[in-house]
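The structure that follows is given in the form of structure tokens.
Note that this complex is displayed minus one protein chain, with the remaining chains in position.
On to chain A.
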Amino acid sequence: PPAHRMHGSYHWMNERALSVISAPIIVTAMVYGAHPINDMLMGIVLPIHAYMGFGQALADYFHPRRWPVVGRVLKYALVAITGLSMFGAWRINTTDVGLTNYFARLWNANKQAEKN
């Protein structure tokens, strides 16, 4: 296949940039709490980071060269689930209380019940 920087060094750079960005996003969510811009960034950066990570695991175990059917099916499934999860994150951010608050409510569900 023809050499393409998007598949090579740019891919590596983008992957590290996303990982580096994810760290302060998570830290601000834990330390500061909810913020709409942070939640929006979370809904965009984390699914893309997971998409790249899953893509690497998929390339290691189910490379389309060796698994022509399963490999391609899983690749499309990964794209679909990533898109769906970004859509779900957007819905949580818009129709519900936002990603950080949503997670906080689930995390502290028993403490809330005790308060009520």
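As a convention for this text, a contact is a pair of C-beta atoms (placed from the backbone, for glycine too) under 8 Å apart; a residue touches a chain by one contact, two chains touch by 3 or more; residues count from 1.
One rule holds in what follows: contacts and distances are computed from a predicted model.
The complex appears with one chain absent; UniProt names that chain "Cytochrome b560 subunit of succinate dehydrogenase" among the candidates "Carboxypeptidase O", "Glutathione S-transferase", "C2 domain-containing protein 5 isoform X44" or "Cytochrome b560 subunit of succinate dehydrogenase". Of the listed residues A:36, A:53 or A:68, the one in contact with the hidden chain in the full complex is A:53. Where chain A meets the missing chain, the touching residues are 16, 19-20, 23, 26, 46-47, 50, 53-54, 57, 81-82, 84-92, 96-97, 101-102, 105-107, 109-110, 112-113.
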